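Below is one structure, written out as structure tokens; comments come after it.
One protein chain is absent from this view; the other protein chains keep their places.
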Amino acid sequence: MKRIEDFKSIIDRYEIIFFDAFGVLKTHSGLLPGIERTFAYLEDQKKEYYIVTNDASRSPAQLADSYHVKGLHAISADRIISSGQLTKEYLELKVEGDYVAYLGTDESAHYIESAGLKTLPVRDVNNSNIDKVNALVFLDDEGFNWFDDLNKAVNILRKRTIPAIVANTDYAYPVSKQDVGIAIGGLAEMIETIVGKKFIRFGKPDSQMFMFAYDLIREYRPITKKEIVMVGDTLETDIVGGNKFGLDTVLVLSGNTLPKDADNRIQTTGIVPTYICDSAVLGPEALNL
Amino acid sequence: MKRIEDFKSIIDRYEIIFFDAFGVLKTHSGLLPGIERTFAYLEDQKKEYYIVTNDASRSPAQLADSYHVKGLHAISADRIISSGQLTKEYLELKVEGDYVAYLGTDESAHYIESAGLKTLPVRDVNNSNIDKVNALVFLDDEGFNWFDDLNKAVNILRKRTIPAIVANTDYAYPVSKQDVGIAIGGLAEMIETIVGKKFIRFGKPDSQMFMFAYDLIREYRPITKKEIVMVGDTLETDIVGGNKFGLDTVLVLSGNTLPKDADNRIQTTGIVPTYICDSAVLGPEALNL
Amino acid sequence: MKRIEDFKSIIDRYEIIFFDAFGVLKTHSGLLPGIERTFAYLEDQKKEYYIVTNDASRSPAQLADSYHVKGLHAISADRIISSGQLTKEYLELKVEGDYVAYLGTDESAHYIESAGLKTLPVRDVNNSNIDKVNALVFLDDEGFNWFDDLNKAVNILRKRTIPAIVANTDYAYPVSKQDVGIAIGGLAEMIETIVGKKFIRFGKPDSQMFMFAYDLIREYRPITKKEIVMVGDTLETDIVGGNKFGLDTVLVLSGNTLPKDADNRIQTTGIVPTYICDSAVLGPEALNL
Partner (left out) sequence: MKRIEDFKSIIDRYEIIFFDAFGVLKTHSGLLPGIERTFAYLEDQKKEYYIVTNDASRSPAQLADSYHVKGLHAISADRIISSGQLTKEYLELKVEGDYVAYLGTDESAHYIESAGLKTLPVRDVNNSNIDKVNALVFLDDEGFNWFDDLNKAVNILRKRTIPAIVANTDYAYPVSKQDVGIAIGGLAEMIETIVGKKFIRFGKPDSQMFMFAYDLIREYRPITKKEIVMVGDTLETDIVGGNKFGLDTVLVLSGNTLPKDADNRIQTTGIVPTYICDSAVLGPEALNL
């Protein structure tokens, strides 16, 4: 583990950079000031980058738009790898016919539709169509009535032996400087415990997420794991997942892991990043090339 | 483990009978037909009985009423030991001053009020009173908006270092012949995982529940554990809890454990009741004394 | 939560003091210097005290001897409540006939013998006697060959549907200033996971441990929970267990919880002692009465 003063030296050392989104590029108050310089430098140096995110609430195009409206135009839809895309791939490969029930917003249902399947919000499942439901997907914590639809999801899974897929493994996510919200991963785990069945989960730290990104890249260029670095603010997802997949990793201290806690958290968890760096933001001088 | 044809012989063998409620005395469709004979025989034989239940949704008086309206008058409030009463005792002994926040119905707040503390529904916690909240109690799954108040409970517990008490350890409960509902114990476990703090839980199988009942009895008569038997339909709560406390136990097959599954479930879990009996209902001939 | 300078004021405030042993009265290097003054003051003030310990490796008499040889004579066998005694009570009430198999030292088998049952070390279980084994008890991490006998214990429990009792819930214990040892509670949990059965565990933080001590006292004098305080060095066992049983609690900083970590640990775990005190040792002036 090495402390790095300047994130620029990380970019110089690798061909491809994977970034976590929240806590690395943005916080509840918007983009990290100066983060656009990082992407300007990446473009200038012809380095590639991907945003690897446990966010299945919206399509990659909608996620990209959310950066554009904040003034960061470098992040296009094809630069975003979301856990929703692994869900889509699973549905394409493994689920046939009729309906896929879901919990989440209408936007999140994109990942089911784009797999060529018919969507059915859990609220609309009833005795006449329950036998045509071939999977249940947990996409997002919004877009449904928790009391009605979480209870209904439990009973659908007790009656039907179908795969239950969780498109975001996170238990909670920040909603303001002070507060967090319960994420769909937390709700899904509660239901998994109650019904006693094994759910299929997509998202960091699971290495299938990194493999998906790695495969995408190898479709158009040869690359080795040694040439990729994962940048994240959370030891338990970004860093341990990147490590396990065989990537070098950078812990940045602009999000979940506070500067004062970093050493202690690393020692306590035994999750060791390759580098620690204050943030992924480059100083203005980085662009005087 | 012994199979018993007639529950009467169980009553004859012990001085005091503890009954679980749901699946033993009643189901979703009402009282078990004939269960009044069991209580008539208990009265006739001058045997004592208690209902030991993980139900903190209502006061013992209201729980007793729910039997009376169905025609079972033997069960008075002082015969009911609910996990809510352990919560009340905890609050009396361990929590002082100001407010106790809660999730549950107004009726369930009885257990806080009767401990002499001021109740505050989670929905009414705000910046001006959060510092006066000295405990948060999970009482019942109804009486609040899940989305708003579960998220709020998470954030209260992130901001305040106060005890969180779960007045019902169950994860789910039957709501109809086909369906279950998520119980407050399941919701509380999700929040415990998210906030990473240790909650205090009351209810079977925890032996403090049995101890509470045992202590109540010893206040007015001497008794030994050998003279008490616990009757329940669930291996993982009634039977393992009773066993651990040192009581003899009867598994009845009128609820959660189906007759065809009983032997397999016992072998798989390693939880062995002293007796197995079809149900706690006595035949009409039992009263021809 | 209140910081207390002098442990004397704790003694003055309660009728009965429960002490954890390791980290409170002694460490790997012997008794805490001066701890004999605490017991001298207790005797002088006619306050009662009990050692409440997750240690089933030896009988209470042998445990008491271990204090006597170090020069602390106040602690007699009848002052020691060990998780082994709950095991003994369980065996007396719930296990009949023939053999109880065990993992542990010969000394630890005391708790089986004193329940009037025949002991059989796991190493001596074979095809000719396995059907006579009516319980398996995990007593101590020493006294057997781990490879042979842990594997054998797994297979006994796969073949026989009998209760498995864990006489010490701890996962590890200190063996020197630097090192810990794996405790029988850790070994038992591994085997429980492998065989998939539900084990019965005795020891703090489980409240049955405190109940056992409370009951012992009430046999010879009336007492309320408000008159008892639990003193321990570990939030996750001593403090949370004492709190849940309804006792006031004192966290001392002479063992597991370091002074620099105490506040942070309390906030992180949400386990709040009634008092924090540097140690249970009284200053020499305490005895100038």
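The first chain written gets the first letter, and so on, giving A, B and C; residue counts start at 1 in each chain.
Here, a contact is a pair of C-beta atoms (placed from the backbone, for glycine too) under 8 Å apart; a residue touches a chain by one contact, two chains touch by 3 or more.
These numbers were taken from a predicted model, which means no experiment stands behind them.
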Taking the complete complex into account, tell me which visible chains touch the one left out.
-> A, C
If the hidden chain were put back, which of A:47, A:70, A:132 or A:244 would touch it?
-> A:244
Pick from A:27, A:62 or A:208: which residue touches the chain that isn't shown?
-> A:208
May I ask you to list the residues on chain A that touch the chain which is not drawn?
-> 89-90, 93-94, 157, 161-164, 195-200, 206-208, 211, 225-226, 236, 240, 243-247, 266-272
Spell out the interface residues on chain C facing the chain that's missing from view.
-> 145-147, 150-151, 154-155, 158-159, 171-172, 178-182, 186-187, 189-191, 193-194
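Quick note on the criterion: only the chains that are shown with their structure count from here on.
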Counting only chain pairs that touch, give me the topology of the graph as line, ring, star, complete or other.
-> line
Chain B onto chain C, rotation angle from CA fit, given as a multiple of 5 degrees = 180
Taking each chain's centre as the mean position of its Cα atoms, how many Å separate chain A from chain B?
-> 41
Distance-wise, how many Å sit between the C-alpha centres of chain B and chain C, to the nearest whole number?
-> 29
Which residues of chain A are in contact with two or more other chains?
-> none
